[in-house]
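First, the structure itself, so that you have it in front of you.
Of the protein chains in this complex, all but one are displayed in their positions.
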Amino acid sequence: MAEILSLREAVARLVRDGDTVALEGFTHLIPSAAGHEIIRQGRRDLSLVRMTPDLIYDQLIGMGAVKHLRFSWGGNPGVGSLYRFRDAVEKGWPRPLAVQEHGHADMANAYVAGASGLPFAIMRGYVGSDLPHYNDQIRTVTCPFTGEKLAAVPAIRPDVTVIHAQKADRRGNVLLWGVLGVQKEAVLAAKRSIVTVEEIVDELEAWPNACVLPRWAVTAVALEPGGAFPSYAQGYYKRDSWLYQAWEEISREREPFLAWMRRHVMETDDFAGFRRVLDETRRSMAA
Amino acid sequence: MAEILSLREAVARLVRDGDTVALEGFTHLIPSAAGHEIIRQGRRDLSLVRMTPDLIYDQLIGMGAVKHLRFSWGGNPGVGSLYRFRDAVEKGWPRPLAVQEHGHADMANAYVAGASGLPFAIMRGYVGSDLPHYNDQIRTVTCPFTGEKLAAVPAIRPDVTVIHAQKADRRGNVLLWGVLGVQKEAVLAAKRSIVTVEEIVDELEAWPNACVLPRWAVTAVALEPGGAFPSYAQGYYKRDSWLYQAWEEISREREPFLAWMRRHVMETDDFAGFRRVLDETRRSMAA
Amino acid sequence: MTAPGYNASEIMTVAAARRLNDGAVCFVGIGLPSTAANLARLTHAPDVVLIYESGPIGAKPKALPLSIGDGELAETADTVVSTPEIFRYWLQGGRIDVGFFGAAQIDRFANINTTVIGDYARPKVRLPGAGGAPEIAAMAKEVLIILKHGRKAFVEKLDFVTSAGFLDGGDARERAGLPGRGPTAVITDLGILEPDPVTRELTLVS
Partner (left out) sequence: MTAPGYNASEIMTVAAARRLNDGAVCFVGIGLPSTAANLARLTHAPDVVLIYESGPIGAKPKALPLSIGDGELAETADTVVSTPEIFRYWLQGGRIDVGFFGAAQIDRFANINTTVIGDYARPKVRLPGAGGAPEIAAMAKEVLIILKHGRKAFVEKLDFVTSAGFLDGGDARERAGLPGRGPTAVITDLGILEPDPVTRELTLVS
C-alpha cells in the first residue's frame, strides 16, 4: 500500500547498497530528482537497469555508485556520447563497470516477463547479430508446435524501480499519460517501487483505460514537481535541451565532472536546490 | 487500409467457408450483428475461436455453420447452459463439433502471441488440471535460465476477426473503451478484420493512450448502431438481460430454436430487421 | 440451519463476505462471489480491491453486476485494462490475495470440475469449461469457493479436474509447485468447510 513520503525518506528506506535498481522513463518522465537523491545519499554497488541510460545514469556511474549495468542504448540522445559511461567501460574509471547488453525489444519483453511473474520472455530477435556471442543471458528456446527457434531472455526483476509520473491522489494511486515507455512494467516487475509525481490531487480524474498504478501496487509516492527535468512531463513542462547539450562539456573530463556534481548535487539539499544552483551556473555562463 | 463497407458486403468479401473466425468481445461489445450476418449468408465449415462462446456462437453452432471450436468458457452468463453447443458436443446435432478447449489465461496469451507474430505463448498454468491430457495443443517448455517448466500454447491466428467498437472516423480509424477484453489482440492476430461500430464521426477525439486501431491495421469498418445487442456498448446502451434469459427457452429444443432463427434471423434483412421482429415477439409474449 | 427470512444463497453470501479482510485484493467471479465481495466492500471491508477477469481493477459498483464485464464495473473502477493484462500482470504476476469463484463439482481435497460430467469425449453433461479458474486456483494467495451442497456437488472422485485444490491431499499441492496456498474455505448453504491442516481434506467447521 503506497505511503506518501518525502523523496529523501523514500530513497533512504527503499534503495539499499547492492540493490538492482531500475530508473525508467523513455525520453519522457525521466526520474532525475530521484537519481540525484540516490547519489546524494551515497548508495554503492548498485546494479542498474535501464533501456536508455542517459544523463542520470552517467552521473551515477561517474560518481562510482554502479558496479553493473543492464541496458540497450547508452547515449546522450541527439547530442552524442555518455563520457562517464564510456570512461567506466573503456578505462574502468572510477571503477570497472560490468555491462550486460541487450536490445530495446529484448529489454521491453524482459520487463513484461518480470511484471507477468515469468522467468523469461521469448521474442524473434538477434538473428545475425553478434550480441548473443557476448551476452550469455541471450539464449534460445524451440517452439514446441512449429520447431522454430526463438530468442529467450531472462525477466527483469529489480529490487526497486523508480519512475516519475504526472499525478497521484492522496491515497497513492498514480496516473501517467503520453509516452509511457516501460514504466508500468518496470514498477510491476519490481519488489519495491518509488513514484515521484508532479502533483498530488484529490481525484485523479483518469479517463477510461488510462495508465493507472493502483496504490496497492506501489510502495512509495513522493511529490517532486519538476522532478523529470531536463526531460519533460506531458501537460506540465517541455524538455530542456540546454542541459543535454551542456552535458557534453560538463561530463567530458573527470575533474570538471566531479566539481560540477559536488556543486550542483552533493552540496545541494534537494532537486529544488539543484535547480537553483544550476540556474545560477547557467546565468553566469550566458553572461 | 480500412474500407468503410456495409456489414453485408464486409461479410460477403471477408468471411469465407472453412475460415477460422474469431468474434470477440468480453461481455461488452459482442459483435452480434456480424454473427447474424454470417449465419444469414450461410457460411459453412467454420472453425470458430472465442474465449466466451455465448448466444451468438450457440446460434452459429445450432445452425450447423461450425465444425470446430477453440474456447475457454461456453455458457449463457448468469443464466445457464448453451443448449445448442451442448447438443452439438453431447449428441452431434446438427453436426459433430470438435472442441479445442483452453483456459481464459491461455486464450488471452495465445491472442497476444498471435498479435505479436510469435508461434506460441508461455504461461504459468494447468498444473494439476486435466485439460492438457485432453488437449495436445497444451504443451510445456523449459526455461533456459531457471529450468522451470511452463505451459506453452499455440498462437491464435484467425483468418478473420470480427469485433464491435464504439466509434470509427471517416478514414476508418477505430476507437473503443471500457472493457476491452482481447479485441485489439484478436484484430492484430488476424489476417483480415471487420469492425462494426456504433457511429462514424469526423474526429475520434481519443484521449491519451486510448485503445485505437489505426485504419491501416483494419480491413473493413461497418456502421451497425446497436450491433452489440443484447450485450452493451459503454456510452451507448446497457446490456439487455431479457434475451439472455429468454435464450434458455428459445434454445432448449431443436425445432423451436430453428423456428426462432428462421423468423428472427433468416427471414430478416439485417440486424435492424432482427430487432424489429424481436420486439414484436417480445410484445406478444408480454401480452 | 436456515435462519427465518433469509434464503440459502443469502446466507452463503454473508458467510463468504465475512472471510474477506479489508484491503485484500480479490479476483472475483460473477454471481455469488461478486455479490459477497461487494457486500464485504459495503460493510466491514471498504478498502477491499475487486478485480474482474474482463479488465476492471478496483471496481466499486453501486448496483450488483449481472455479468463479469458490466458497464458499472468499468465506470467505477480505478482503471480498466485488457484481459491479457489482467491474467498476465495482475494474476500471474502474483498480486491477488484472494481468488473467489463458484464450482459445479468438488472433491474432498477441494479440486474442482467445471468441464464435463461423464466421459470427456462423450459427456453426459457438457459444463461451461475452465474460464479463468485453473490459473486463479493456482496463483491467488488463497482461494474461496462457493457452491450449493448436494450429492451431485460433492463427489468422491471428479470426472474431470478443471482446477487444482490440494490434488491428492497432504503436501501434493506444494510438491506440484503451485504458487498459491490453495482453497482456505468452501462456503456452502449447509455450512463452511476448511481443509485439515495436515491431510488437507475438507472438514466442516461451522
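We call the chains A, B and C, going by the order they appear; numbering starts again at 1 in every chain.
Here, a contact is a pair of C-beta atoms (placed from the backbone, for glycine too) under 8 Å apart; a residue touches a chain by one contact, two chains touch by 3 or more.
Keep in mind it's a predicted model, so treat the numbers as computed, not measured.
Counted over the whole complex, the shown chains touched by the missing one are A, B. Only one residue from A:G62, A:G181, A:P214 or A:G227 touches the chain missing from this view: A:G181. Considering the whole complex, the residue from A:A105, A:V201, A:L223 or A:V277 that touches the absent chain is A:A105.
The chain that is not drawn here is touched, among residues A:G62, A:G125, A:P154 or A:G172, by A:G125.
Interface note: of B:M63, B:L150, B:L188 or B:A228, the residue touching the hidden chain in the full complex is B:L188.
The missing chain lies against chain A, touching residues 26-28, 51-52, 71-75, 77-78, 81-82, 85-86, 89-90, 101-105, 108-109, 111-112, 123-131, 134, 178-182, 184-185, 232, 234, 238-239, 241. Against the chain not displayed here, chain B makes contact via residues 1, 112, 115-118, 173, 185, 188, 206, 208-212, 214, 216-217.
One rule holds for everything that comes next: only the chains that are shown with their structure count from here on.
Under the stated contact rule, the graph of chain-to-chain touches is complete, every pair of chains being in contact.
One finds 39 Å separating the Cα centroids of chain A and chain C.
Residues of chain A found to touch two or more other chains are 117-118, 208-211. Shared interface positions of chain C, i.e. residues touching 2 or more other chains, are given as 74, 80-81, 88, 92, 139.
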